[in-house]
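Complex shown without one protein chain; remaining protein chains in place.
On to chain A.
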Amino acid sequence: MSTETMTGAELVLKALVDQGVEVIFGYPGGAVLPLYDELFKQNRLRHILVRHEQAAVHAAEGYARSTGKVGVVLVTSGPGATNAVTGLLDALCDSVPLVCLTGQVPTHLIGNDAFQEADTTGITRPCTKHNYLVKDVAQVARVVHEAFYVARTGRPGPVVVDLPKDVLVGKGEYVGPAKVKHKSYRPQIKGDLKAIEEAVALIAEAKRPIFYVGGGVVNSGPAACQLLNQFVKMTGFPCTQTLMGLGSFPGSDPLSLGMLGMHGTYEANLAMHGCDVMICVGARFDDRVTGRLNAFSPNSRKIHIDIDPSSINKNVVVDIPIVGDIAYVLEDMIKVWKARQIHVDGKALRAWWAQIEQWRTKDCLHYTQGGKIIKPQYAIQRLYEKTRDRDTYITTEVGQHQMWAAQFYKFETPGRWLTSGGLGTMGYGLPSAMGVQIAHPDSLVIDIAGEASIQMNIQEMATLAQYRLPVKVFILNNQYMGMVRQWQELLHGGRYSESYSGSLPDFVKLADAFGAVGLRAETVADLDGVIDQMIAIDRPVIVDCCVDSAENCFPMIPSGAAHNEMLLGPKDETDNAVSEDGMILV
């Protein structure tokens, strides 16, 4: 069998099957017709027909992040590929393993401005971890296997394989995945033991320590999360999570300080500011986390564990960098810790926790649910309370609702929280929920959305209907692009330039048009009943939850401010909160 010749399209599908692929998200077109023809003739790969290529990529992201597998996308040349670009960059920013197969015009037409031709490898080069243009059918199988290897190892990311139509039609030989070894790509897995020993020694003498953990822990896998859990409990140190790290450590654990950063908790940010030893695990000192860099955690010594060497010393200079896979590094750290029979400085730690408890009494996420109008925070809190004990996955769009979801929905396990963190892509939530539901047909999958974001990929409601995917879209409808409005209020004198949606669809009727069920909650009294109904309906549902349109998301570190310069709520002085330097920051 190994020397059997097949068409390029057959080679691609065989390689996908050998890589363990079960589902492809895609959209057909001229250049990929040979692949669609082969898909038609087989039944091992399931194809999900989306309504827009961007959604195919987000769906594959949802699939990948909720299963730990590589997500697979298939789109045509030209506009098919360019529509996928936003999704690819989203996956790159959030380190999601994807393989995106793009059609291409036949090799002899490349460079001729042919119909539906785009320089796909050129356009996607800065949006992918790596990309390939396959010009020879003999290379098809090798490249597809290599693409999967690159996508899932090291810091995961999207890989594009551009396939000209003549290559899909031509004949070549198959090679299996075991025969493919990359010439230069060797991600570092094990951490340097000397650095690990130094790190353990530093952790042992910490007086005001904090774990600052990110999406890298989730990406490393369930074993890494379990080891993190074990190590945090062994030390008794506080642990704060980034937006991408939510779920890597149980959100309801007393050692958890919740999310840090721009809309993180008061206690997490002040603990970061005041700590003497920071243990950064799989996070990257993003600007949303650090605030003003020269005031970031000024008196701490920092340990940074990351699989990507370029994340180290990029924004913040650290004292002990450890490059490696988090699961391996944490395992070694725990071994060294146990071998040396280390005990933490209990007295110092108790004083540190007393300080943290005092910060906690600020109750920084406090809001007042008075009157009939639903507060968005209250809506998320009720949603959390009614779904926390179920097999639930939460995706979000981008904006205020995303931050409220991050603040009020507590995740106990990894892979249950899917949000667009790095790129901040409005329109991410619905297609990504679709991908999650494909992978977990019996789970409760909820896209917490805003009324603006949801319209960016609303067409995917049709995909939900086609595949009978009972995704629940829970819209916090405040009629504004809420986060834009909030910034305009705080930074631009309340001049709400173009952030009000003058015309919104009737989401209940819209649901009906897409064959879904539409529900509306207009007052506090409606809310619980609507949520119960939403959960009970075994079909796609859109909930139009009408919330207070003036509500802002607090706490907030204004642009260009430091962790200890948080705004806790509307009562805080906001007039001069943003410096001139901060005005230019996003």
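A few remarks follow.
To be clear about the criterion, a contact is a pair of C-beta atoms (placed from the backbone, for glycine too) under 8 Å apart; a residue touches a chain by one contact, two chains touch by 3 or more; residues count from 1.
Everything that follows uses one rule, which is that contacts and distances are computed from a predicted model.
Of the candidates "Heme/copper-type cytochrome/quinol oxidase, subunit 3", "Acetolactate synthase small subunit", "Acetone carboxylase subunit gamma" or "AzlC family ABC transporter permease", the chain left out of this view carries the UniProt protein name "Acetolactate synthase small subunit". Checked against the full complex, the candidates A:Ser310, A:Gln358 or A:Gln466 give a single residue touching the omitted chain, namely A:Ser310.
Residue-wise, the contact with the chain that is not shown comes from A:His130, picked out of A:Lys14, A:His52, A:Lys69 or A:His130.
Only one residue in the set A:Gly122, A:Gly371 or A:Gly529 touches the chain that does not appear here, and it is A:Gly122.
The set of chain A residues touching the chain not shown comprises 121-122, 125-126, 129-130, 133, 150, 154-155, 182-185, 308-310, 312-314, 317, 319.
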